[in-house]
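Handing you a structure now.
Only one protein chain is missing from this complex, and each of the others stays in its spot.
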Amino acid sequence: MEERSNSPAARLYRSMYLIRRVEEEIVRLYPTDKIKSPVHLSIGQEAVAAAVCDHLDKTDVVFGTYRGHALYLAKGGDVPRMMAELYGKVDGCARGKAGSMHLVDPAVGMMGTSAVVATGISNAVGAALALKMQRSKAIVVCFFGEGATDEGAWHESMNFASLRKLPILFICENNFFAIYSHVKDRMAGPGLRARSRAYGIDAELIEDHEPMLLHERAGAAVAAVRSGAGPRFLECMTYRWRDHVGPGEDRIHQYRPDDELDAKIEGDNLKIVGDLLPGDLRKSIEDAEEKRVADAIAFAEASTFPEDQEIYDHVFSG
Amino acid sequence: MEERSNSPAARLYRSMYLIRRVEEEIVRLYPTDKIKSPVHLSIGQEAVAAAVCDHLDKTDVVFGTYRGHALYLAKGGDVPRMMAELYGKVDGCARGKAGSMHLVDPAVGMMGTSAVVATGISNAVGAALALKMQRSKAIVVCFFGEGATDEGAWHESMNFASLRKLPILFICENNFFAIYSHVKDRMAGPGLRARSRAYGIDAELIEDHEPMLLHERAGAAVAAVRSGAGPRFLECMTYRWRDHVGPGEDRIHQYRPDDELDAKIEGDNLKIVGDLLPGDLRKSIEDAEEKRVADAIAFAEASTFPEDQEIYDHVFSG
Amino acid sequence: MARDSRVFVMGQGVDDARGMFGTTLGLHREFGAERSFDVPLAEDAMTGVGIGAALMGMRPIQVHQRMDFVLLAMNQLVNMAAKMSYMFAGAHKVPMVVRAIIGRSWGQGAQHSQAFHSYFMHIPGLRVVAPTTPHDAKGCLIQAIRDDNPVIMIEHRMLHNVKGVVPEESYEIPYGKARVLSPGKDITIVGISHMALECVRAKHLLEAAGIDAEVIDPVSLAPLDISTIAASVERTGRLLVVDTGWLSCGASSEILSEVFERIGERRHFVAKRLGYLPTPCPTTKILENLYYPSPQSIAQATYRLVRGAEAPAWQPGKVDSAEVAEFRGPF
Partner (left out) sequence: MARDSRVFVMGQGVDDARGMFGTTLGLHREFGAERSFDVPLAEDAMTGVGIGAALMGMRPIQVHQRMDFVLLAMNQLVNMAAKMSYMFAGAHKVPMVVRAIIGRSWGQGAQHSQAFHSYFMHIPGLRVVAPTTPHDAKGCLIQAIRDDNPVIMIEHRMLHNVKGVVPEESYEIPYGKARVLSPGKDITIVGISHMALECVRAKHLLEAAGIDAEVIDPVSLAPLDISTIAASVERTGRLLVVDTGWLSCGASSEILSEVFERIGERRHFVAKRLGYLPTPCPTTKILENLYYPSPQSIAQATYRLVRGAEAPAWQPGKVDSAEVAEFRGPF
């Protein structure tokens, strides 16, 4: 049992299931206006953060984006404190100052997220520089959407990371869209692998609906980076089921064909991984995670709002 | 005679000779403090601007950098007004407000230069967008150093130009250095051609000391862009003889081997092109250009300084 | 856009189903994809592209969903757009409009709620307008499009849903003409952008305390109509500037300084600035509510300025800022 429940598929399922369920609860809670802040959901995209983070140690650090619930959870972030943060309560991971868009938990290497596209990428590269200067064994993993690669910051960051052979793995979650704008309307040329290689960075693309392959390739990439081989780039194809922002669906905007979305929902990665597990194990994982989710919400509900004067705290450190 | 003096080599020599001599005069004059402004010389690099601009019409527009004397002259900019500009006089191409770093002459399509590295690139792309919207036959040529390709602005500009198939030719003058920093210390990966192609832009590299080949390939690139094939990229290897800024040599700083520089000076492109010409033709070109240079300096000397109240002019247009 | 084919609109999402909070909806269908188009996420180069197109005689309108992102374009706006006319002694002009939207709604946090109009007011060569009423928004935009210079148009997200009378025909709102939204004799309150609305609400609250405030909307921030404001302060002897932004080196300090330089020697007056608290914007609503000036906090500050620090405490009544209160997520 020990071993079975610690298989890659089991670990992946546990992580993905938690993410899915936390976000479904957010969908359920949002209309109550208890979460007074934009939310960017990863439902449908869980596999990427879960598969990559499964290969990381607590001392490895990750940087993400406003679409950061999945990463926070996959990296082992505290679930109750995340929910409290969404509620804007004092027990949130940033005492309500961050909200959904700026989740952080340095204790497990979740370094935080930015709501300005592509801005965390160079920070991640800087963290990798620091780790290298500190002769650390830890590595950095930097998550971003394909839209972020439009930005000059991505170019500058890739170049510098390669130039200095830094211990960093770049993970592009290519979900085809930046809000409602399709990647083909924003990106010229043969694609991101060619661009990465033009910086001297090895690159690989993993198609959607191959969660176990993704898990394996992510493992290889993490190992390469950890061995000192310099940066690696993984383009992970994925798909967002919900609207860019908010809890709802977005079929009404007609920017993507309904049947494209339907096919993606049909081929649910969570189901693919779950189906690899024996029924009892799957059930026990689900039960355990359900309890975590319920506890987290109860924790958030019970927490209080910050006092007025807290608004002045933390402008400066120390 | 008509035909001989209008051969590619003759045209190239005329243009390169003018550039060389204007800049040599700047070197001579600089210690007099008549030019109270930084100057970035193109001595040694004349071939690039001269070869490319020889294929352009007056209605084609070019954008350049603070190292802009060569481009201004090659594109047919007014020589006396350039000298007056360096002197800070009212008859300068920008009445003394621009100085050496911001030469401009819209009448011949010299759209101006920027002293902030890479900033003119996206402006050039925007001009190409405008020409396309206006259904113009004209094209844009955008000049920059290899250092500019470090900047995110280059990435964003290349991508957009390719995406919209804009009529623009990118000319990178790769002189190996950004100030005293070698390109290999700043650029990772296999080089700029790979990067360009990763944007879907055809790219070619032309070695230094092949001025006639450069002329030919530039012609082909201009023709391709004019035909509507979308952007092209030429990496023109070249070498700066003088210090990054100022009239002097810079051997004292020891950032490049003396014999590397000596070999470049030995293989002077100006001489290579000049040697292709019959002696009498060469002489007549030189005499004519010498006179233009002398006249320009006399013009600048005779011009006056702007009145105090001019400082308030042109903050806004119209 | 119909009368001038040189005008076009560019920006992330301008042609999508949400049409930039509805402000660009359908333009791409009416004028074609060439004249209203989406762009990659590349604020720096896209601004440069706008400038380059403007140099060639086009009249681009660039839209940013959040002013926070304009920080990525500062180099092009400040080093290029603002300087080209001058640097090239009139050889070039840059007829470009940049619409920058201030993102306040709810829980937007530190990076989606900022206002940087003072950054542009700092720079010679840029015009800055920040209309409050729908009427002025239309007139300012038309004026900006017709201008041969780069214009930064500040739009507050909370104003997009505010209704008002807007004439059908085309008209321009001239630069440098402040609007007295509501006359009064006890104090001059200058409210910038959305704050002008909040100041009018504060004025109504203040009536209960017997205070008659004059509310002025500068409309255009650069150039600034300091005459209208100074003349008002000369009458009232009191000035409160309420900004939708931070105070330090902000628009409010500029307005206060100019009024003081103009009339301080001959007319004694008192003044105070109000704006965002000196912190980044917190996400949780309970703190966010404190962060922004409200009709109550404006009324309170006014009361103290008019009655003096020693006056008995006063509690303003309640008034809802509908556009704020009625906002429900997600964005």
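Residue numbering begins at 1 within each chain, and the chains themselves are lettered A, B and C in the order written.
The rule we apply is simple: contacts are C-beta pairs under 8 Å (C-beta built on N, C-alpha and C of every residue); 3 or more make two chains touch, one makes a residue touch a chain.
Since the model is a prediction, treat every value here as computed from it, not as a measurement.
> Please work out which displayed chains the absent chain touches and list them by label.
A, B, C
> I'm checking contacts with the chain that's been left out. Which of C:Leu25, C:Met74 or C:Ile142 qualifies?
With C:Leu25, C:Met74 or C:Ile142 as choices, the missing chain is touched by C:Met74.
> Identify the residue among A:Thr32, A:Gln134 or A:Gln309 that touches the chain left out of the display.
Within the whole complex, the residue contacting the unshown chain is A:Gln134.
> Out of C:Ile123, C:Leu181, C:Ile229 or C:Ala299, which is the one that touches the chain we can't see?
Among C:Ile123, C:Leu181, C:Ile229 or C:Ala299, only C:Ile123 touches the chain that is not shown.
> Hey, which of B:Ala124, B:Ala178 or B:Ile297 is the one touching the hidden chain?
B:Ala178
> What does the interface between chain A and the hidden chain look like in terms of residue numbers?
Chain A touches the missing chain through residues 61, 63, 93-95, 97-98, 102, 104-106, 111-112, 114, 116, 119, 121-131, 133-134, 152-153, 156-157, 159-160, 163, 313-318.
> Could I get the residues of chain B that touch the absent chain, sorted low to high?
Per the touch rule, chain B residues meeting the hidden chain are 30, 33, 35-39, 88-89, 92, 96-102, 114-118, 147-148, 150-152, 178-181, 185-187, 243, 245-248, 252-255, 305-306, 308, 310-312, 315.
> Considering the entire assembly, which residues of chain C contact the chain that has been omitted?
44, 68-69, 71-72, 74-75, 78-79, 82-83, 86-87, 109-111, 114, 118-119, 121-125, 222, 246-254, 256-257, 260-261, 264-265, 268-273, 278-280, 282
Convention: only the chains that are shown with their structure count from here on.
> Quick check of your reading of the touch definition: is the inter-chain graph here a line, ring, star, complete or other?
complete
> If we define chain centres by averaging CA atoms, which chain lands farthest from chain B? Would you check?
A
> Measuring centre to centre with CA averages, how many angstrom lie between chain B and chain C?
Spacing between the chain centres: roughly 42 Å.
> Report, in whole Å, the distance between the mean C-alpha point of chain A and the mean C-alpha point of chain B.
Chain centres of chain A and chain B, defined by C-alpha means, are spaced 46 Å apart.
> Measuring centre to centre with CA averages, how many angstrom lie between chain A and chain C?
36
> What parts of chain C, by residue number, touch at least two of the other chains?
Touching at least two other chains: 39-40, 42, 44-45.
> I need the residues of chain A touching at least two other chains; which ones are they?
Correct list: 150-152, 185-187.
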